[in-house]
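Note that this complex is displayed minus one protein chain, with the remaining chains in position.
== chain A ==
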């Protein structure tokens, strides 16, 4: 599998990862990114995924994926055992997103974190005019059945990065499947991808 067909944030990560790297994909789903990295960049990819059907699908395509929970199972990975730890669109589903990122930065020399931006103008309008929690293309679930328990905005995440003293090695913003400007990202970006390292 190539980058084509990958979710835009995953395609962006796939482009950025150095060939031959060791990668831990936390919340790897059915292994789409891992397979792309393995096939296109000879990456040694490992995955952690909470959903059993997804794990079975990923193992079925020959990937090394462990069923487990980002909130509890990252503790079992040794320090600096990967070049990259990747958390794509999983941050907002964890119980303690800050601790999960700390773990990513302990396990990986660098960490990719991607998440949907809750401050995108569509969501703001929906909340402001409708007075209801946004249900948009980006956030398609209703408040009671969404897996997203910690909604986060680009500016919230930047504030957390600053507070914890993490370093930003790269940041990308997406609107649909296209990259968009850094200016006013908190208003106009649907997705954000950050590449972090420990401070």
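The working rule: a residue touches a chain if its C-beta (ideal position, glycine included) is under 8 Å from a C-beta of that chain, and two chains touch if they have at least 3 such contacts; residues count from 1.
The definition used in the following text is that contacts and distances are computed from a predicted model.
**Student:** Using the UniProt record as the reference, specify the protein name of the hidden chain from among "Zinc protease", "Sugar ABC transporter permease", "XdhC/CoxI family protein" or "Homoserine O-acetyltransferase".
**Tutor:** Hidden chain identified via UniProt as "Homoserine O-acetyltransferase".
**Student:** For the chain left off this view, which of A:55, A:70, A:154 or A:185 is in contact with it?
**Tutor:** For the chain that is not drawn, the touching residue is A:55.
**Student:** Considering the whole complex, which of A:81, A:126, A:146 or A:180 touches the chain not shown?
**Tutor:** Considering all chains, including the one not shown, the answer is A:81.
**Student:** Can you say which of A:11, A:26, A:43 or A:63 touches the chain missing from this structure?
**Tutor:** Final answer for the missing-chain contact: A:63.
**Student:** Write the list of chain A residues that the hidden chain touches.
**Tutor:** Given the touch definition above, chain A has residues 35, 38, 46, 52, 55-56, 58-68, 73, 76-78, 81 touching the missing chain.
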